[in-house]
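The complex appears here without one of its protein chains, the remainder shown in place.
Read from first to last, the chains carry the letters A and B; within each, the first residue is number 1.
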Amino acid sequence: MDYATETWQALARLRETAPLVQNITNYVAMDVAANTLLALGASPAMAHAVEEVEEFVGIAQALALNIGTLSPAWVQAMQLAAARALQLGKPWVLDPVGAGATQYRTRTAAALARQRPTVVRGNASEILALAGTGAATKGVDSTAASDDAREVARRLAAELGCVVAVTGAVDYVTDGRVERSVANGHPLMTRVTALGCSATAMVAAFCAVEDDALVATAQALAVLGLAGELAARQAAGPGSLRLHLLDALYRLDEATVTAGVRIG
Amino acid sequence: MDYATETWQALARLRETAPLVQNITNYVAMDVAANTLLALGASPAMAHAVEEVEEFVGIAQALALNIGTLSPAWVQAMQLAAARALQLGKPWVLDPVGAGATQYRTRTAAALARQRPTVVRGNASEILALAGTGAATKGVDSTAASDDAREVARRLAAELGCVVAVTGAVDYVTDGRVERSVANGHPLMTRVTALGCSATAMVAAFCAVEDDALVATAQALAVLGLAGELAARQAAGPGSLRLHLLDALYRLDEATVTAGVRIG
Partner (left out) sequence: MDYATETWQALARLRETAPLVQNITNYVAMDVAANTLLALGASPAMAHAVEEVEEFVGIAQALALNIGTLSPAWVQAMQLAAARALQLGKPWVLDPVGAGATQYRTRTAAALARQRPTVVRGNASEILALAGTGAATKGVDSTAASDDAREVARRLAAELGCVVAVTGAVDYVTDGRVERSVANGHPLMTRVTALGCSATAMVAAFCAVEDDALVATAQALAVLGLAGELAARQAAGPGSLRLHLLDALYRLDEATVTAGVRIG
């Protein structure tokens, strides 16, 4: 079966089972990430208190951790949640937002990456920083193309024993041996905040319905990129792109997915 | 006078007086709840620091508390704000988001519920959990229909001495003796995050202009549901639904409200 058909089947399973995806994410992304998961068909929850994160992981099907607006109390909650997910065998995904921008971010991302995530998803600058190959970054936007981080991602995946996804004009997903590329997406998506964070949340959602994390990650990125392409056809700018993207995610049907997904 | 006409009159008072509604709410809901209150005609404020919550209650006309992304410091602020509202005789509304999902949520919701809220608004799972009748919940989405929690809501209202609203396909509002149902709304609203939280904020706003909390609660839920119905007619998915809902709230006129409100 081809990748696009597999992607449709995963999306259909996701909509049918509506997995609960727990997010400990940044303040900027909370609204759009929750809406992305709802439009996709998942059930999002945001819970970050040390008093409840571990118990929450127990009822969730997948976990997404994102350090976009990190602070010590939130990092502690992320570490507890990650440890619990590992213990329970539930997939968890790390988004090392802004790794390389400050030592605190780089250090925190590296520490979480050592807790055996299922998937790490970042832009090229973040993946390079996480691998210790860091050129200077520019805040939370990448200064490198995804292609530049491809080989580093492969080595990082092998070292961490997880899947690493570098997103950009083309996304590269690798487990250290196999690589898949995803050629969906649209440049206007970079003008809408937190779509990278939403991608991470969607990777977690797909990991809840597809055991092969490499496959699940490529599927999630392809579905988001495809929705972005469809949205860009109708959008007059980044405001309308975001709206149409949520509508497109909600409306994706078999014909559109099987014809539009470009996983290679 | 019939319920729909009363609802229009309350909405007209709300727009004329633009009550200040203080919110201590979750990070996901902040943006959409503030925009909902503004579209409705109220003046929203978000303030959560222990250093100022009590003073802020002093200038507000109503208070909405929501535990969606709770943590100890925020819970303390909620307790102080609730106590102050009670002392000043100002209406306050509790949204026990995710009660039943973790012990911390259930315990916190129960403690706040004992501080004499004017109204408690939740989905069926949350109301069942708050009443100690908890079946398992699924994160922050309900696993029960509103109808299932109707009798429990009545007993809870009598026990707490407040109004309890269970929202769902049909909303039920009760003070332990009288019950009103609200048949407005649209299924697509469940695919937009934080509309439940926005409902809670709207209940607080209506309580600022209508002394009978049972009446105010039904009115707020009917107005939000009606705006959702109007929005769904134009929406291609959850992204456009949210936009049209804010526009519809802003544009509601007497003819639409008196013809569309379905309070029974």
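Methods note: a contact is a pair of C-beta atoms (placed from the backbone, for glycine too) under 8 Å apart; a residue touches a chain by one contact, two chains touch by 3 or more.
Here the structure is a predicted model, which means the values were calculated and not measured.
Asker: Which residue from A:82, A:101 or A:216 sits in contact with the chain not drawn here?
Answerer: Touching the chain that is not displayed is residue A:101.
Asker: Considering the whole complex, not just the chains shown, which residues of chain B touch the missing one?
Answerer: With respect to the unshown chain, the touching residues of chain B are 20, 22, 27, 30-31, 34-35, 38-39, 43-49, 51-52, 55-56, 59-60, 73, 242-251.
Asker: Determine and list the chain A residues touching the chain excluded from the picture.
Answerer: 26-28, 31-32, 68-72, 98, 101-105, 136, 138-141, 190-194, 235-240, 242-243
In the analysis below, only the chains that are shown with their structure count from here on.
Asker: Measuring from the mean C-alpha position of chain A to the mean C-alpha position of chain B, what distance in angstrom results?
Answerer: 32
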